[in-house]
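For this depiction, one protein chain was excluded, whereas all remaining protein chains were kept in their positions.
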Amino acid sequence: MRFEHFIQPLPKSGERVQTIAAAFPSALKYVPALEAMVHSLARALSFDERGANEIAAAAVEGAMNALQHGNQKDISKNIFLAAIVEPNRLTIKIKDEGAGFDVEKVEDPREGDRIWKDSGRGILIMRYYMDSVSYDPKGVELTLVKKRPR
Amino acid sequence: MRFEHFIQPLPKSGERVQTIAAAFPSALKYVPALEAMVHSLARALSFDERGANEIAAAAVEGAMNALQHGNQKDISKNIFLAAIVEPNRLTIKIKDEGAGFDVEKVEDPREGDRIWKDSGRGILIMRYYMDSVSYDPKGVELTLVKKRPR
Amino acid sequence: MKLRIRQEENGWVAQVEGKVIAQESVKLGRKLEETILNAQESSPNIVVNVAQTAYLDSQGLGALVRARQSVQARGGLMALSEAPQHILRLLEITKLSQIIPAYPNDAAALKAMRAQADGGASTPTTA
Partner (left out) sequence: MKLRIRQEENGWVAQVEGKVIAQESVKLGRKLEETILNAQESSPNIVVNVAQTAYLDSQGLGALVRARQSVQARGGLMALSEAPQHILRLLEITKLSQIIPAYPNDAAALKAMRAQADGGASTPTTA
């Protein structure tokens, strides 16, 4: 996918709404840079340390899914990130270049023997940390929203 | 300018070379997010704390110039950032949507009364922190290079 | 992440500081496995001290679950200590609190696991 196709539908930056966008290659070593950017951004938007950690942690879950499940660790594929800053909320979008999935079919990691699995908790954790977690119909673009303080 | 025009000439990510790209609106509050991203990236590429601070500091100087001189603080204009990771070096590119300038005409801030000015040291500092500092002919795209450790 | 693992009289203590994400989660898992597999005692107990853990990603949680299983396979137990409120909440949300108990400090955790191994009762903290 070209960056442009990710960028184009996003709001243009102006006084009330600003968009930050980024693309990272699909390698684990780049995830901390994505985390640091989101964390610092959240702090600049007056989230406290706890809130910024929650947003950064949710972005990390989304990015790890994009990297591992979506892009299958193909380093030539990008993880696209957008942060849309509005007066009352911060929206984080994460898109991958994979085949997508159906979030409705994801099993609850809290049920039965799944409690003993070492994976399957990413989406649950994002839902806990953010006010809203949703996917586009294809399942390649994740949208995370959190209300800004005050 | 469209993001695409910034991205297109950059190397595509593969095993040996990886490109991270980002766009930030021209507001002071977004500079720390850019700093955090570059700092974290440098650390992941095995620069030590001192080296990562130098790269991040140079990127901040470049971004501040893009924001203030290039984009004239117009929040609807973007600061484009690219980090190109090669085995032996890290290249940071910073581009703005301004009119450009002639770096040859910039005066040495160490000479005469200019020592008493409260500005004019950004390019000098970038040159000190990085192995190479250069501009495209128009003066809208800055290229910073630093050798990777070992 | 900063990880320090030390041996105490009644078991192992792994101190996990900072953010545990991506490669760091993989490392946490590997180090806990190594410690459990190489432990000389017959039923090794391990405490993971998360007092200074800013947060763990889901793979970091996964590393804890795997360690919990490895230690059990060797007849030992695992627990958290000094978990801040936000980590206790995360354990509850994921229901991992059902399989990974949390204690106020390392000594209490080691003592409780010892008592449990001896057939006694334990009183983990809840959020």
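So that you can tell them apart, the chains are marked A, B and C in the order they are listed, and the count of residues begins at 1 in each.
We take it that a residue touches a chain if its C-beta (ideal position, glycine included) is under 8 Å from a C-beta of that chain, and two chains touch if they have at least 3 such contacts.
Model, not experiment: these values are computed from the prediction.
All shown chains touched by the missing chain in the whole complex, by label: B. Of the listed positions B:Leu10, B:Ile75 or B:Ile125, the one in contact with the omitted chain in the full complex is B:Ile125. Considering the full assembly, B:Val31 is the residue among B:Ile7, B:Val31, B:Ala66 or B:Leu144 that touches the omitted chain. Interface note: of B:Ala21, B:Val60, B:Val85 or B:Val140, the residue touching the hidden chain in the full complex is B:Val60.
The omitted chain makes contact with chain B at the following residues, 28-29, 31-32, 35, 50, 53-54, 56-57, 60-61, 64, 109-110, 115-122, 124-125, 128.
We adopt the following convention: only the chains that are shown with their structure count from here on.
Once the centre of each chain is set as its mean CA position, chain A and chain B turn out to be 26 Å apart.
Averaged C-alpha coordinates put the centre of chain A at 28 Å from the centre of chain C. Looking at chain B, no residue sits in touch with two or more other chains. Chain contacts: chain C has no residue touching two or more partner chains.
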